[in-house]
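One protein chain is absent from this view; the other protein chains keep their places.
First chain written, first letter: the chains are A and B, and each begins at residue 1.
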Amino acid sequence: MKRAGRGIACMWYPIGFTVAANPSSAVVKVNEDGTATVLTGTVEVGQGSLTVLGQIAAQELGVSADDVHVVSADTDVTPMDTGAIASRTTFVTGNAVRLAAAEAKATLFEVASEMLGVEPEELEAVDHRIRAKTFPEKQVALAEVAARAQIVRGRPPLGSASFNPPTVPMDPETGQGKPFATYVYATQVAEVEVDDETGEVEVLRICAAHDSGTTINPALVEGQVEGGIAMGIGMALEEEILFDADGRQVNPNLTNYLIPTSLDMPKIEVDLVQSYDPVGPFGAKGVGEPTLVPTMPAIINAIHDAVGVRITDLPATAEKILMAIKEKERAEVRQLGPA
Amino acid sequence: MSRKITDEKKAEGQKLLAAAPVTHPPAVVPDSLPSVPALTPEVNKQTPAVGQRVARPDIRTHVTGTTRYIDDLSFPGMLHCKILRSAHAHARIISIDLSEAGNMPGVVATLTGDEVPVNSFGSTYKDQPVLAADRVRYRGDGVVAIAAETEQQALEALAGVKVEYEPLPAVFDPLEAMGPESPKIHRNNNVYTSKVIARGDVDRGFEESDHIFERRYTTQMIEHVPLEPFAAIALFEPDGQLHLYSTNGRITLGRADLARTLNVPMNRIRLTATIIGGNFGGKNEIRTEPILALLAKKTGRPVKAVYTREEEFIASTTRHPLVMDYKTGVAKDGRLLARAVHLVLDGGAYASWSETTVGKAAILAAGPYRIPNVRVEGHAVYTNKTVTGAMRGFGAPQVAFAYESQMDEIASSLGMDPLEIRMLNGFDEGSASHTGQTLQAVALKETLLMAAKRSGWQEVGR
Partner (left out) sequence: MRGDGVHEIELTVNGVVRRAQVSPETTLLAALRDSWGLTGSKLGCDVGDCGACTVLVDGLSINSCLLLAVQANGRDVVTIEGLGGFEYLHPLQAAFERLSSYQCGFCAPGMIISAKALLDENPAPTELQIREALSGNLCRCTGYTKVIDAITEVCRDHAGAVGVEQSV
């Protein structure tokens, strides 16, 4: 018989390397037509980092995402980057990009200042224009400023910068210190159905609420949450590398190491909780890894809610669940005493 | 179901092709749906850029199959490299005989560990060989690399390699490996990295508690399973610059590792990636790059190696299995007063990213909860199994499984709602973490309430 259950789990996860320096650097060039090119040493791994970095540069320069082209992943051409790891790209590389864009923008402001007769500190870049903050009618097209900067004034708008998250070393005896600049938080609620005759679990629905600071691109964050949940389901229920007595992997293939398919996925509802981290670019933090962290305990807690067994050894395969159910039934019978 | 292609059909096909305008795809695919012009999402043009659902520029190439991954690249004269891996979990290498393999059809060059200028690398400790020269410590250790005209020829040549091993006693269980009697894999102690987090006084905290909960939780070894297997190509540019194309996710570090293992200045090495077909932590170290560079140097030709799916499992890194002992002291109103955690990480045959994993696991182990007395001890232990390294979460998923499972056990025992006990104990803005850090931008409770609301948690009257 199928029994329904629901479980909740929350988590925290840090952004960046543990104490150690993990800088990123970037170069931003504003071209003569007001479009921009970003150089970054990070490597796109599928999460959409290049898109996000482009959006950060665009935001800083007051242009749109289409106006920014991001070049990456070449040690001869792009400046150093510690790597797309530890969910640090939006936060660390993003800050490097933002700072580099700000430096290029400073050149634009100096040239615009001459054109408008307004001090550079009084200017802002918004919607493809450079204008006076407190008197927006005094404005000039950013493209015009960029052209003038390079062609007339001989000062191409170019910026380069690096960023490293601020941390405090940890005491070797007690671990006290500030290992990370910031953390993200998340909660997932899982609804499952457990067949108490076979031990099989179907995950029906997961409600995921994730904090990633300011959300730079909601579609990409959702993608990370959905993908992370898939990994979490695999880890909770079916994935395991098995070894024989001689240290040989028994199932080094996708026939016998099972990852979730399209048929294994539940309905996923994602809520992006907004918070603002003063250190992150425009308040953003990160999201790459946290997405699978609450999934396993949410499912395990839901299984307990459904059939009253607690699996403490992952993965919670059907065999384990069934054995635990049977053991629980036997224990209940024992408690009732001999007939 | 098969249709023979007649001359008539062939001619028809040629006519269609000739007639079709250049900008349209050949209209020969019978389809229930008509083609549409490619769209440029308007949202990409809007300002401000932050907060927009900007369409990724690479999605166009993904859906048309034109994204270039490393395995899609090839160069004139390119050779293919295959690697022979250890036949034992733990053994000394006595001799390697390449006389037969070296003469097999299509074989152009071979490589062994003693030909690597600096035969060691690793993200924390440089304890892993590029190619094992005197000792193998797990079955994924590469021993011989062969470059041949085709992949098939390289594979067949591996069968001609004769390696003489002296098997050594092996240990596979990390708890066993911690013991003094266990076979030693690197140094005299298989425990190679430890971390302690201590705050307050856990013993006093347990004394003050109304209830104590103790449980062991364990998690399994997991593989990243990126759809794209690891691939790399090495070639020398005409000006002598060594150029590596690789699915490596950390090219700055990768270049440093190459410079070190090859004993070449960094500015003479160019490492480029395109887009990685899934990483999740498994492509954050060098794998075949130094081998390919040396083979490219020997042969004067580009050399490519692509991992098979089996190699992705046995010869790349995996997620650390953890044995986690949690003891938590709780007041009768549900407040957590003390938590002691002991973590043992199966550290595999080489260190890789274990130090980071132990550190993160230890820092996060007590959970996002205000607990005045905490003690966490974490250890990574060598075993003669697949190298455990970076994988999405670095220990966080494992400890979260433990602390959130125990949270529900506590709630159940005290007759409290699982949401309620988390709201009672969770971090707030400005709370101190277990390492004494003042936390800012804390959104934990917002996520709890949001997920609860979305799922209708409170409505089910728990």
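The criterion applied here is as follows: contacts are C-beta pairs under 8 Å (C-beta built on N, C-alpha and C of every residue); 3 or more make two chains touch, one makes a residue touch a chain.
Note that this is a predicted model, so its numbers are computed, not measured.
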{"item": "Contacting the left-out chain in the complete assembly, out of A:112, A:207 or A:230", "value": "A:230"}
{"item": "Touch criterion as defined above, residue of B:131, B:258 or B:275 at the omitted chain", "value": "B:275"}
{"item": "Among B:157, B:197 or B:225, the residue in touch with the chain that has been omitted", "value": "B:225"}
{"item": "Option touching the unshown chain, where A:102, A:204 or A:268 are the choices", "value": "A:268"}
{"item": "Residue of A:45, A:65 or A:100 in touch with the missing chain, whole complex considered", "value": "A:45"}
{"item": "Absent-chain interface as seen on chain B, which is shown", "value": "1-5, 10, 13-14, 16-17, 23-26, 28-39, 41, 53, 55-56, 58-69, 71-72, 74, 105, 149-150, 152-153, 224-229, 275-278, 280, 306, 308-309"}
{"item": "Residues of chain A in contact with the chain not shown", "value": "45-48, 219-220, 222-223, 226-231, 253-255, 259-263, 265, 268"}
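Convention: only the chains that are shown with their structure count from here on.
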{"item": "Averaged-CA centre spacing for the pair chain B and chain A, given as whole angstrom", "value": "16"}
{"item": "Chain B - residues contacting chain A, complex", "value": "40, 44-58, 88-90, 138-139, 170, 172, 195-199, 215-223, 225, 241, 248-255, 269-281, 283-284, 309-310, 313-314, 318, 356, 359-360, 362-364, 367-368, 376, 384-386, 390, 392-394, 396-397, 400-401, 403-405, 407-409, 412, 418-419, 422, 426-427, 433-437, 439-444, 446-448, 450-452, 454-455, 457, 460"}
{"item": "Of chain A, residues touching chain B in the complex", "value": "6-14, 17-18, 41, 43-46, 48, 50-51, 54-56, 58-59, 62-66, 68, 72-76, 80-86, 126-128, 168, 170, 173-180, 182-189, 191, 205, 207-211, 213-220, 228, 231-232, 234-235, 239-241, 243, 246-249, 251-254, 257, 259, 269, 271, 273, 275-278, 282-285, 288-290, 292-294, 296-298, 300-301, 304, 310, 312-315"}
